[in-house]
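Yeah, one chain of the complex is gone here, protein chain that is, but the others are all in their spots.
After this line comes subunit A, so read on.
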Amino acid sequence: MTTEHAPIVQMKNIEKHFGSVIALAGVSVEVFPGECHCLLGDNGAGKSTFIKTMSGVHKPTNGEIHFEGKPMSFDRPREAMTAGIATVYQDLAMIPLMSVSRNFFMGNEPLRKFGPLRFFDHDHANEVTMAEMRKMGINLRGPDQAVGTLSGGERQTVAIARAVYFGAKVLILDEPTSALGVRQTANVLATIDKVRKQGIAVVFITHNVRHAMAVGDRFTVLNRGKTLGTAQRGQITPEELQDLMAGGQEMVALEGSLGGTV
């Protein structure tokens, strides 16, 4: 991955305080188009808070966000979304009782004019949904199939396909693989790979080093609200990443006793 082109998102020294708690104490990350940037960290490291500042849920207390070279400040998620920053949350991506096509177009419903009235264009929505799902390798029984019948991995894939279809330039994935089985994880990682090849910047949050190593181009490790450093693919081993995340020796000892399978 060449990094000569300009970063699409630049986060400089982001700080976020919740009352007296310092959740982020100066985090800096650059995300480039067409790369998968893995954000690693243990629970409580500040990963979620950090991506929420990127997606407009939280306003950073201090620090700068540059999007496509210009300073940006998002007041609400909708603004970030319009700008092209889409977030897929682990368990809040889809509504199980609604059909795949209704979910796919949730918040972006296609309209068909009928005199002065506007109606939800179901035919168009169904067609697009079926086509996009086929591209992602999901075979639906029909566009009106409820999302509840899909597996966790398929739901993540639908959510990713949705974000891409609606023109996301930066795709933030919040632990998309943490609740999935092996095969489903592989499918989601394959989807990430496809999306990256379309030139979209992917920010992949995980605490699983192996998932990160499978698709990541660059890795940033967070610990206790700070960046511990960013490494390119090939410059770091999974063991080093794991040590950075856990921030220490006790992990090495534990790994030894478990045979290195953490």
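Following the convention adopted for this analysis, a contact is a pair of C-beta atoms (placed from the backbone, for glycine too) under 8 Å apart; a residue touches a chain by one contact, two chains touch by 3 or more; residues count from 1.
Operating definition for what follows: contacts and distances are computed from a predicted model.
Taking the options "Xylose transport system permease protein XylH", "Protocatechuate 3,4-dioxygenase", "Tryptophan synthase beta chain" or "Aminomethyltransferase" in turn, only "Xylose transport system permease protein XylH" matches the UniProt protein name of the chain that is not displayed. From the set A:Gly137, A:Gly167 or A:Gly199, the residue in touch with the chain omitted from the display is A:Gly137, counting the whole complex.
Considering A:Ile51, A:Val100, A:Ile200 or A:Ala214, the position touching the chain not shown turns out to be A:Ala214 (whole complex).
Among the residues A:Glu15, A:Glu109 or A:Glu127, only A:Glu109 touches the chain that is left out of the figure. Checked against the full complex, the candidates A:Leu189, A:Val202 or A:Leu222 give a single residue touching the omitted chain, namely A:Leu189. Along subunit A, the points of touch with the absent chain fall at residues 77-78, 81, 87, 89, 92-98, 102, 105-109, 111, 118-120, 122, 134, 136-139, 141, 146, 148-149, 182, 185-187, 189-190, 193, 210-211, 213-215.
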